[in-house]
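Note that one protein chain is taken out, while the other chains of the complex remain in position.
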Amino acid sequence: MAKKVVSNVKLGVFVLAGLLFLVILLYMIGKNRNLFGSNYVLKARFENIQGLVTGNNVRFSGIQAGTVKRIDIINDTLIEVTMVIDKKMSKIIHKNAVASISTEGLVGNKVVNISPSKIPDALAKDDDILPVKKAVNTDEIMETLYNTNSDVAIIAAGLRTTVERINKSSALWNLLNDESIPENIRISFASIRSTTGKAVKIADDLDKIILGVKNGEGSLGAILKDTSLVKNLNDAILTINKVGNEADSVTVEINKLVKGVHEDVSQGKGTVNALLKDSMMVKKIEASLDNIQKGTDGFNSNMEALKHNFLFRGYFRKLEKQKKKAQ
Amino acid sequence: MLTTASHKKVLHQLNRSFLNEVGGLSRFAGRFFNQAFRPRYEIAEFIRQCFVIGYKSLPLIGLTSFILGLVLTMQLRPSMVSYGVESQLPAIVGIAVIREIGPVITALIFAGKIGSSIGAELGSMRVTEQIDAMEVSGTNPFKYLVVTRVLAATLMLPILVLLGDAISLFGSWIGINIRGATSFHLYWTQVFDNLAFTDVLPAFFKSFFFGFAVGIIGCFKGYNSSKGTEGVGISANSAVVVSSIVIFILDLLAVQVTDALGLN
Partner (left out) sequence: MDQLIKPEINEDNQELNEPVLKIQNLFKSFGDNHVLIDFNLELKKGESVVVLGKSGSGKSVMIKCVVGLLQPDKGSVIMFGKNIPELDDEELDRIRAKVGFLFQGNALYDSMTVRENLEFPMRRTWIQFSQEEVKRRVVETLEDVGLAHTIDMMPAELSGGMRKRIALARTLILRPEIILYDEPTTGLDPITGKEIIELMNEIQEKYNTSSLIISHDMKCVQTASDRVVVLIEGRCYAMGTYKELTQNTDPKVNEFFE
């Protein structure tokens, strides 16, 4: 009899454990799908929904915000997507937030992304229709790549002038050889030259890559699908641009500094004054140099990511081979 | 002449072995539905069978499920890495296990273990006249032996599938952590994030049918076992073979049905 009770208890635990897992499973999915808790409805009208289906996730700046509830065809060029949004989001999503459709990862589901715009409008209410960002299609990506390409060219050109300016700055050269100026400043000045030089080279590289992609050396079809890749490219361009700007401002600072030092010396204010000024200037310059360094590092890591992306692997290998041959 | 004769013979064979089998099984299932839902209810025996069929199968199902999750993950990893979607591993394994591999593998192992034991047990009871003895004792052996086992198998397999899924996914988490590092919490979040009701519910419902198939076929084979100890062996063996095939057929049907219902 006792044996029977024990086995009944075991059976009970067994069944409950199984059902518990089912409940957890359904609850977690339900939570993700927003079947529980209170919601409100937002809509967006797209020209092309790229295979979005009901039940797909809606994200607000990457935060899970809700799910797609319905998809209605309004007319041959407009499709209305009805989204169920978590009530918590009602204090965050504004009327002018932009909805767009993208893919999660390389082979992931479609998601609706809602991104805030810089100047927020009133908060979005139930049944509001959000503006949409047009879906990126192949032509547009080609255009983007072209623009990216010309952007990079401009940046590279800018960098080149910066380097020129530095190289031409006789004041700087004098400074570097002036033994009255502390060693650390001189080292900083020297490194700015090499850093900017590097930046130029990187920008050129990038330019080449993008050209290469456009000419079909990378798998263009794949690149178009891989949003993270495009993001990598864009990030790389942004950072290199920053580096250029930074380098530019450093050069300006240096020129200012040199001018100041010269003036002080010529007005007989003495080296002490000059040195005092120096140390402040030096800090400023050093900070700038640091930024440049970080920028190039960031750029390099983006480049690394690109290199490791399997789409580009072949391309980079080819580059290396060419280099070896050249040597 | 010869061809028509042999043709006839083949047809006859087919008629005997296959159609006869299908007809007999259908009638047996009909008898089950006819008897299952009217008194008397053999509740104590049903609970005992649940214990034997469900709880006692857990160690085997648990072990195989764990290894399945682990191996599946380790096998998938290289190709996932080469496509740069390693982070999707929990999602992919989760969907694969919950939707298909969990229910089918668990059902097949269940068929191997439970189908054969039901076939052998009822077969030997038939051969040694224990079933007749029950009948003379005023017990409806069909209710006492068949209904309880079929119901227990139908209800216990889904539970085993659920627990097997959980254990498989745990195994997969271990598999992921052999090479990489994903926290338990993150892992489950990723698994759940990529699942939909349409992944879980059809799989859950079809496992009832798998369980029913294993139970009814095991009982059919055992209950109608031919005399002699050889008959028992044949019952046990063919119970496993037939129920395994039927599981695959049902699985195929389930895909079609969920497709047709738009639940995929």
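A and B are the chain letters, set down in written order, and residue numbers restart from 1 in every chain.
Here, a residue touches a chain if its C-beta (ideal position, glycine included) is under 8 Å from a C-beta of that chain, and two chains touch if they have at least 3 such contacts.
Source: prediction; values computed, not measured.
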Omitted chain's touching partners, listed by label: B
Selected from B:N140, B:N177, B:T198 or B:N237 as touching the chain missing from the view: B:N140
Residue among B:N20, B:N34, B:S87 or B:T128 touching the omitted chain: B:T128
Residues belonging to chain B that touch the chain removed from view: 121, 124-125, 128-130, 132-140
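Heads up, the rule we're going with is that only the chains that are shown with their structure count from here on.
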Chain B residues touching chain A - in the complex, by the definition given at the top: 47-48, 50-51, 54-55, 58, 82-85, 87-88, 98, 158-160, 162-163, 165-166, 188, 192-198, 200, 204
Chain A to chain B touching residues, read off their complex: 7-8, 10-11, 14-15, 17-19, 21-22, 25-26, 28-30, 32-33, 55, 105-109, 308-310
